[in-house]
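Structure in structure tokens, see below.
One protein chain omitted, others in place.
Moving on, here comes chain A:
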Amino acid sequence: MSYTLTRARKIQDTAAKALIWLGASLTVGFLLWILWYILSNGLAHVNWEFVSSDYTSIGEASGIWPMIVSTIYMVLASIGVAAPIGIMTAIYLTEYAKPGSKLVKVIRFCTESLAGIPSIIFGLFGLTFFVGVLGLGFSVLSGALTLSILILPVIIRTTEEALMAVPQSYREGSYGLGAPKIYTITRLILPSAMPGIVTSIVLSIGRIIGESAPVFLTAGMVARIPESLMDSGRTLTVHLYKLTQELYTIHEWNQAYATATVLIVVVLVINTITKLIASRFNKATY
């Protein structure tokens, strides 16, 4: 190989390497930019008063307590509906169904299709079906039922993976001792797969907190503490959206920054929890 050719190749190599570093720096740069901009403007305004006060459209003393309560209701109700269904579906798929059977294929196809549907379509459906046809009105319950369909694929897939990771020898050992199937599932397989199942629920919680379009179409935007599940409620993300539509005074700007900060902190906490569970899960020896 001639000297000039190797030289050209060296320049190309350096350029390619520089490009890769640039790409990675851009990705990390975007993240740091968003985090820095929102946290530096918002952290100063997040305090106990902001978190624990009611919302008033004007003034400094306004807070986000009703939105926190609405978000918590939304999370509990959605998980309460979706987790049992999702976990039982995963149990059916991994422990009962014959792999490759027609029914399994249909169930897989449907859950994968559900996972691909844009969330606004769920909002559209929830508005027609839960709010309208079932007569639940704009309520936390309508929102939670809508979101529970949205998170169902996440719970099914992650739980299935956790169940499949339980070694086959566990099942064989249990059946070999004469234990019935349901006993084996509840006493042996589910406890072994628990970290994975908890991860699937934590991931779903993140998804519920982050959603906004399907939420305001079904749960409404009333900025009060919902008295029951049948009451309308405004979640934190919907609140941030509403705030950005009326950014006039400095207080409104501060509230928007502070609400965005709270959301980012929640995401950070959720990601840390999943990391912790995953690292403990990986350390566990089968």
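Keep in mind that, in the parts below, a residue touches a chain if its C-beta (ideal position, glycine included) is under 8 Å from a C-beta of that chain, and two chains touch if they have at least 3 such contacts; residues count from 1.
Basically, contacts and distances are computed from a predicted model.
Comparing "NADH dehydrogenase subunit L", "Phosphate transport system permease protein", "Amino acid/amide ABC transporter membrane protein 1 (HAAT family)" or "Putative murein hydrolase (TIGR00659 family)" against the UniProt entry of the hidden chain yields the protein name "Phosphate transport system permease protein". Considering A:Leu43, A:Val69 or A:Ala213, the position touching the chain not shown turns out to be A:Ala213 (whole complex).
Of the candidate positions A:Gly23, A:Gly80, A:Pro167 or A:Pro191, contact with the hidden chain is made by A:Gly23.
Summarising the interface, chain A meets the missing chain with residues 9, 12-13, 16-17, 19-24, 26-28, 30-31, 33-34, 37-38, 84-85, 88-89, 91-93, 95-97, 106-107, 110-111, 113-114, 116-125, 127-129, 133, 149, 152-153, 156, 175-183, 185, 206, 209-213, 216-217, 237-238, 240-241, 244, 256, 260, 263-264, 267-268, 270-271, 275.
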